[in-house]
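Following this message is one structure expressed as structure tokens.
Note that this complex is displayed minus one protein chain, with the remaining chains in position.
So that you can tell them apart, the chains are marked A, B, C and D in the order they are listed, and the count of residues begins at 1 in each.
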Amino acid sequence: MTVASDTPARTAKRPNRLFKNLSAKIASIPMIITALFVFVGGTTWTVVYSFTGSRMLPKLQWVGLDQYDRLWTSDRWIISIKNLALYGFFSMILTLLIGFCLAACLDRKIRFESAFRTIFLYPFALSFVVTGLAWQWILNPDFGLQSLVRSTGWSTFTFDPLNNPDIVMFGLLIAGIWQGSGLIMCIMLAGLRGIDEDIWKAAKVDGIGTIKTYVVVIIPMMRPVFITSLVLIASGIIKLYDLVRAQTDGGPGIASEVPAKYVIDYMFQAQNLGQGFAASTMMLCSVVIILIPWAYLEFGGKKRG
Amino acid sequence: MTNSVEIRNLDLSFGAVEVLRNLNLDIQDGEFIVLLGSSGCGKSTLLNCIAGLLEVTAGQIFIKGQNVTWAEPSERGIGMVFQSYALYPQMTVRGNLSFGLKNAKIPKPEIEKRVARAAEILQIEPLLNRKPGALSGGQRQRVAIGRALVRDVDVFLFDEPLSNLDAKLRVDLRVELKRLHNQLQNTMIYVTHDQVEAMTLADRIAVMKGGNIMQLGTPDEIYNQPRNLYVADFIGSPSMNFISGNLESGVFKSGDLAMPMTGYDFMSQPVDRPVVIGIRPEHVVTGELVANAPLQFEANIDLVEPMGSDTLVYAQLGPENFRIRMDGQAKVKAGETIAIGIDPSRASLFDTKSEARL
Amino acid sequence: MTNSVEIRNLDLSFGAVEVLRNLNLDIQDGEFIVLLGSSGCGKSTLLNCIAGLLEVTAGQIFIKGQNVTWAEPSERGIGMVFQSYALYPQMTVRGNLSFGLKNAKIPKPEIEKRVARAAEILQIEPLLNRKPGALSGGQRQRVAIGRALVRDVDVFLFDEPLSNLDAKLRVDLRVELKRLHNQLQNTMIYVTHDQVEAMTLADRIAVMKGGNIMQLGTPDEIYNQPRNLYVADFIGSPSMNFISGNLESGVFKSGDLAMPMTGYDFMSQPVDRPVVIGIRPEHVVTGELVANAPLQFEANIDLVEPMGSDTLVYAQLGPENFRIRMDGQAKVKAGETIAIGIDPSRASLFDTKSEARL
Amino acid sequence: VELEVTHWWTSGGEAAAVAKFAEAWNATGNSWVDGAIAGSGGTARPIIISRILGGDPMGATQLNHGRQAEELIEAGLMLDLTDVAEAGGWKDIVNPSSLLDSCTLDGKIYCVPVNIHSAQWLWLSHDAYEAAGVPVPANWNEFVDSAPALQEAGIVPLAMGQQGWQQNLAFGAITIAVAGLDAWREVTVNKNADVARGPEYTAVFEAVAAARELARDSNVQDWNEATNMVITGKAGAQLMGDWAQGEFSVAEQVEGQDYSCLPGLGLNEILDTGGDAFYFPVNDDPEITAAQKELAALLISPEVQVSFNLAKGSLPVRGDIDMAAANGCMQKGLGILATGGILPSGDMALSADTQTQIEDLMAQFWSSDMPAAEAQEKYAALIESAD
Partner (left out) sequence: MADPATLNAAVAAGAMVGPAGPKPKRRFSRANIFLYGTLIMVSMYYLLPLYVMIVTSLKGMPEIRMGNVFGPPMEITFQPWVKAWAEACTGLDCTGLSKGFWNSVQILIPSVFLSIAIASINGYALSNWKFKGSEVFFTILIIGAFIPYQTMLYPIVIMLREIGLMGDLWGLVLVHTVFGMPILTLLFRNYFSSVPEELFKAARVDGAGFWQIYFQIMLPMALPIFVVAIILQVTGIWNDFLFGVIYTKPETYPMTVQLNNIVNSVQGVKEYNVNMAATLLTGLVPLIIYFASGKLFVRGIAAGAVKG
């Protein structure tokens, strides 16, 4: 056979690339619109308008960094940030700790595992509004925990976090952790189950105790799971709003204000859109600060198809 | 006393599933024992019982004469190497090697000495400061062996240590492992389902099936005098040729075929009964040598597989398929008819019913 | 026209990574071609290009004389069988077989006829109404082959179809596949990294390395006349013995060793230069036959691996390691010294620099 | 015609008052679709505004009049009611006229004031004082003096809902009582920060700090819960607007017998005239536009004014109607109104933005131990930057 690439029958034209996988492209249109218009467009719009003096209606009336200046001199914002930092710190640590410990307990081949797992996970199915109200009721000093303990005879016992500005964030934490730790437990459990059985055997042969194995061997191996959990927790923390609204509404005073609430209050209640946009831009920045290292660890480190 | 590991009447069940049944095994000091069997036959389970990673349901285990049935794995004087390596991924190779020792509160200089020695034996000195993630499969497996080595144990347990490696590396590490055993002279118990590994490594092979040991013997015994039909069929690739027939006063008969079993080493006085005869493909002689064979047949060639070093021929011998291993240079073609010869003294005879060797 | 598949100047890159580079390959009608190479050399990539599952970067592909470079996979007249079987898990075997036909809008009775025929050829009739989950590995692979079979294609593409099966089954299916090819006489392109499979199945083998075809030839050529050092080393297990030295007017010299290359079939007039000589382990003769060998040496046995049908001996020949394959009945021990013989006409000589066969 | 009306009147008394509007409107053959949004105006406003901006306007909506709707009007989103107002002669009947002024932008009228609310009231529980064995005080100063007695009896002296707007309201009331009208006007209307830093305001902040101590044990959030504490005698007093009257009425308490009310905290016979107004977002449908105008006229009609304000406990926006049925507290208010003791509401003087900032400050001040001087300085800074 002669090589006949020049005969017409044997040359075929390369089809237009644009129409390749056309169905896939059409099917992706909703995603593209969402990504471009809502996420990129919406965010950009907000950032742009945070440099304006918009009040009730968005107006392109430039005021430079005024909104940011004011933001960072506002007590409420500072308190919100501090609260969020406090809540975030403890929520991350405690949720991870509780989630991991519970997962480790459940991983010990115990009886009734699925019952316990269900108990730990069910709060996740409830909304923050429900969570907030339930805990508001339990923490009510006149009827709830405090009065229960007092009725046992310890009459000076005081535990009313929702009315004490100093510890109100812990009142929120109790509820937040109650709601969120189950999911983390679930993820950790899956992570633990994914660890090669042989590692446990190797550690046993090496004579390493159970707890030490967890701390020295297993936890470092679960790094990706911890990172996933951390990102999940962190993204939830930044959005913290519903719980505060339902449980304390920022009170007492402004002791439990959080940034998300600041944004919404200023955008809609105080009718100072510019201020709200500036605050939400700050929130965006903090998310970016969290996301970049994560994205780097997750996607930058190892290249996968 | 010469027994390194003794297993007495071992039973093991997972819930209702009996995996090991009244198993007995004596392993001598310095012996290289291979547990061979198809998947799910209980090899790993037995190994884990010896290591103390599974609690026995009944029976006893002795290591170096000590009853270790209730002892912790770390107290049994064993080291174990896993198929998946099971290295601690976040520790360096040095950390992996020394972790167990540190935990046993062994003084630092001693640890260093032992790590250095193991690294030297296994030639992994340049890798000591790397993490397992930065090692190739073969290097990882060497580190895993090292982890057992540093613990100065009496008994090494290997659970399919080479299964995750590619063919070439497997051969290399197999040879290395054999050399290591020659050098250390420790007792080694090695689980595999690869018969080549078993044949080449073992001092003795225990062929297992369904939680029982079918035959325990040297590779030569196992290969040439399989105790029963299962072992005969399981060992060897391509597998043994079997022909069913009857033993009639020392003559094997199957259809037109009549083969006097002169020269066959009967285990007891032969009794007439239905039997199966087994002949290994490479014990079928061809070419000029046929003339010398006690028995000669004609066979139709069905398919030829050249394998380089030798050639496999699939032939038709009467109604039976017959596999013949020939020289790599043999020039035969499908469709030809060739003369083949069989030497009954190299064949194996099994009782059809009990499947035991006669 | 006799070419079934032609590949012209094929390039394929994943982004910056060039996987295939200016590759040319002609496959004749009815030929069984095996693409052999180590992992990552581009075998699957080439197969996927032929199937149309990867878009080529440059070059052309012809099937049955048609330029199919831009055609859809289903329009190319190919059927493909994958390592992981890739059966549609929620469909029955019958559904799996007929899915492609239904897509092609073939009338129902015709579909049924074809499925029945494929099922008969592959002996999977009793399985037709089961789902893949209820099949064994070998049965699944048969169904996967059936899926290509029903489509009445010109070219079958196999991507390591037997790698997921256990050793015994692999051998059986290999033989079946060979029989199938004999029966159908289709063109088959088969990817593997198992040389035994390649040697036994192929009409011609293409040994690949780094996206290039190193040698294309019959199994016999590949095994006995490897075109370069890579092929020589890659093919054969255990691998070829290599000794570096110099060619000096037709005599191979290395240290004390001097070996006149009488009888060696030089590809061109030999010129003096540094060379590497390669001798296959089974071409080293031992025992009584040594006397007939043109060259005789003494070697120290280092390690013996009995493998049943034959015995591998690792020996020391001067400073070099030397692998020797002996009969399964050979009784040799580590530490012994034996006489060995080499026939230069069965050796291979390579230029040290270009690594090409002389 | 169906008109959806949004508002945040959800407490017992408020709901009863809205019902009067609804009844009247339904009586005209139209139908009132109630769009109550729970929570304070702070919760409801964003929803209302986002709906108007989002192109899904309701038929009518409550908003505090004043500066809250300014931008919506400027953006042309609110219905011009000038023709209705002229037809009804609102200019003449609305009293005080400042109410209408705050509905007016560029000479056009955009809202219907429906009531007057004043914030400077002190509500006192007779039960509580009886339990403490001291007479019911007659003004703020007496109340402060009587506080220790209440505390001894285990009664919270001052009930205070822990929400910024309530605390700000209390602050405003105390300011007028302590610093006087001029200082208040100078700061709130003219935004004079110097006065806010001055001695009058120092006294105010100290008074508030003192009040803060009296409210220490008050753990409620919503204003009506605080009112309920007064009703049930758990607290001695509450600083709340005249709408608290509604709660007392619902609880069937009688002024002078079960509780007392002191406008201007019993110190100044003066009330601010905040209040609620209804706005009508522009709608494309002419039928709805007509109905909106009809409703606007209805809301300010004499009968509706009477029934509504009686239920709500607020004062009517027109001086020409008979409020004889009103109870004692309302009568007191009407009296002050008649004598002209009025001042504009903070809502009208300060933008929502400034208002929110001040509320935040108050919330912080009331619920922490912030020293009075610090709060004063922060307050002055807010006034300084107010627009």
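Following the convention adopted for this analysis, contacts are C-beta pairs under 8 Å (C-beta built on N, C-alpha and C of every residue); 3 or more make two chains touch, one makes a residue touch a chain.
Just so you know, these numbers come straight off a predicted model, no measurement behind them.
Listed by label, the shown chains that the missing chain touches in the whole complex are A, B, C, D.
Set against the missing chain, the residues D:12, D:88 or D:180 yield one that touches it, D:12.
Of D:153, D:181, D:203 or D:251, it is D:251 that touches the chain left out of the display. Residues of chain D that touch the chain left out of the display are 4, 6-7, 9-12, 14-15, 18-19, 22, 33-39, 43, 46-47, 50-51, 53-56, 58, 222, 224-225, 228, 247, 250-251.
One chain of the complex is left out; on chain A, the residues touching it are 20-21, 23-25, 27-28, 30-32, 34-43, 45-47, 58, 98, 101-102, 105-106, 108, 110, 114, 116-131, 133-135, 137-138, 140, 142-145, 147-148, 151, 178, 182-183, 186-187, 189-191, 193-194, 224-225, 228, 231-232, 235, 238-239, 241-242, 245-246, 260, 263-264, 267, 273, 276-277, 279-281, 283-284, 287, 290-291, 295.
Although one chain is not displayed, chain B still touches it through residues 1, 6, 8-9, 55-60, 62, 65-67, 69-70.
Throughout what follows, only the chains that are shown with their structure count from here on.
Our note on geometry: chain A versus chain D, Cα centroid distance of 39 Å, whole angstroms.
Once the centre of each chain is set as its mean CA position, chain B and chain C turn out to be 27 Å apart.
Shown for chain B are the residues in touch with two or more other chains, of which there are none. Chain A contributes residues 55-57, 70, 74-76, 79, 141-142, 160, 163, 165, 249-255, 264-272, 275 to its touches with chain D in the complex. Chain C contributes residues 39, 166-168, 171, 174-175, 178-179, 182, 193-196, 199-201, 219-220, 223, 235-239, 280-282, 303, 305-310, 312, 314, 325, 328, 334 to its touches with chain B in the complex. The part of chain A that touches chain B in the complex is made up of residues 196, 198-199, 201-202, 204-208, 212, 216-217, 220-221, 223.
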